[in-house]
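Coming up: subunit A.
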Amino acid sequence: MIRTFAALAAFAAVLPLSPAVAQGTLNLSCSVQVEWCQAVATSFQKSTGITVNMTQRGSGEALAQVRAEAQNPRTDVWFGGTGDPHLIAAEENLTVEYKSPNNAQLQAWAIRQYEISKGRSVGIYSGAIGFGFNKELLAKKNIPAPACWADILKPTYKGEIQIANPNSSGTAYVVIATLVQLMGEPKAFEYLAEMHKNVNAYARSGTGPIKAVARGETAVSLSFVHDAVTESNAGFPVGWATPCEGTGYEIGSMSIIKGARNMTQARRFYDWALTPEAQRLGFEAGGQLQMPSNKTAPLPPNAPDLSKMKLVEYDFVKYGQAAERRRLLAKWDAEIGSLPR
Partner candidate 1 sequence: MKRFDLTAVWWLAAALGFAVLPWHMAQEPLRLAEYFALVAADPDIASALAQAAFHGRPWFWPVAASLMAALPGIDARSPRAARARWLLAGGVAGLAAIVVQGWLVGVQGWRYPWLEEIFGVLDERQFGFGIGGTLAFAGCLLMASDGLALKGRFGGERFVSGAVAVLVASIAIFTVWPVLTLLSQIFTVPSDQTLLAATADRLFAPKIWTLACLTSRSNCGVAWNTLALALSTASLATLLGLAFALIVTRTGFRLKRPLRLLTVMPIITPPFVIGLGLILIFGRSGLVNQAASSWLGVELGRWIYGFNGVLLAQVFSFTPTAFLVLIGVVEGVSPTMEEATQTLRASEMRAFRTVTLPLMRPGLANAFLVVFIESIADFGNPVVLGGSFGVLSTEIFFAVVGAQADFGRSATLASILLVYALVAFFLQRRVVGRASYVSMSGKGDAGLPARLPPPVERAAFALALPWAALTVTVYALALAGGFVAVWGRDWTPTLSHFARAFSVDFGTGGIVWSGGAWNSFWTTIQLAGLAAPLTAGIGLLAAWVLARQRFAGRGALEFALMLSFCVPGTVIGVAYVLAYNVPPVEITGTAAILVACFVFRNMPVGVRSGLAAISQLDRSLDEASATLRASTGRTLARVVLPLLRPAIVTALVYSFVRAMTTVSAVIFLVSARHEMATVYIINRVINGDYGIAIAYSTVLIVLMMAAIGLIQLLVGRRRIGRRAAGGAHTLGARA
Partner candidate 2 sequence: MNTPTRKGAGVRLVDIVKRYGQVVAVKKLSLDIAPGTLVTLLGPSGCGKTTLLRMVAGLETPSEGRIEIGGFDVTSLSARERNVSMVFQSYALFPHMSVEENVAYGLVSSGLNKTDAAARARRALETVGLAGYGLRLPSEMSGGQQQRVAVARALVLEPDVLLFDEPLSNLDARLRRSMREEIRALQQSLGLTAIYVTHDQSEALAVSDRIVVMRAAEIAQAGTPAELYDAPRDVFVATFMGEANHVCATLESVSGERGRVALGEARIDLPHRDLVPGPVDLVIRPEAIDLEAGEGAGLPGRVSKATFMGSHVEYHVDTALGDLFAVVPRTRPLFPAGSVVSVVLDAKGAILVRP
């Protein structure tokens, strides 16, 4: 018996596992698509010789980890993910200010994120909210693809719409905030209540609805359009559209963690991530169609060009605040979430 235990332990101990020791390291928490993350890590490592320890996490998980580790941070840089959690982190003093020399090359919306967060965060890409739909399923059911917010309320879409629950999904929160800014709060909630009749489920995670679309479990989802592109690239019959009345967007952001153990390397990465070379990787490695924040970085072919879209004046200051967020979510819970199916 003892021998058995010993044998198992010995077996486990001889397996190859040897971390490389380098002169400089960077601990990167990455909240974009895995291939993109990997490309970012390896390219940076190649160009600087700094060893990158990269962990891919959703932005919510990344924030949770940064918070939990606040007293003794393990992460140096947090790359990617919706702007809101980055703003929360800034609000909670979990990240530090840094002004990169490359800020001058950035789009105005990227600099806005920098200003709102008081220098603690910066935009690296941007993606818009839109409709994802299953082309085959729509054809089979003979339903037209939605093009405007108004289409979604039509009875033909009854039981075909899926959106995430804003309590658990940043994506869905952006949708609600967009509607509130587009229509005004009372109208927006009337709209949501009307749309509720067509919604078949409020999924738990933000990417859940677009996956349901890909598998033909639902016809239409409200998602980030670049997520729709991801599914389409994986071989599913997914199409996307942005609402004709205008739509909201996220600013994918980047922050340096307060108390980072490798501050020099973190800053080097920060600067590097804002260069066109780094920003090309989203499309080249990950096939992602977000708009890069560096003005000189090329827009991916077929990418939804934010500058050509009708966008709402998204007020990140107001809707990024914890209190406003809690108020809107409570209202959603009371007026929409509790409605009978």
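With respect to how the candidates were assembled, all candidates are chains of the complex that A comes from, given by their letters.
Going forward, a contact is a pair of C-beta atoms (placed from the backbone, for glycine too) under 8 Å apart; a residue touches a chain by one contact, two chains touch by 3 or more; residues count from 1.
This one's a predicted model, so the numbers in the text were calculated from it and none came from an experiment.
Student: Any copy counts here: identify which of 1 or 2 touches subunit A within this complex.
Tutor: Among 1 or 2, contact with subunit A goes to 1.
Student: Quick one: which bits of subunit A touch candidate 1 in the complex? Just the residue numbers, please.
Tutor: 1-2, 4-9, 11-13, 15-17, 19, 21, 27-28, 33-35, 52-58, 60-61, 63-65, 67-69, 71-72, 74, 84-85, 88, 137, 159, 165-170, 172-173, 200-205, 207, 211, 214-218, 230-231, 234-236, 322-323, 325-326, 329, 333, 337-341
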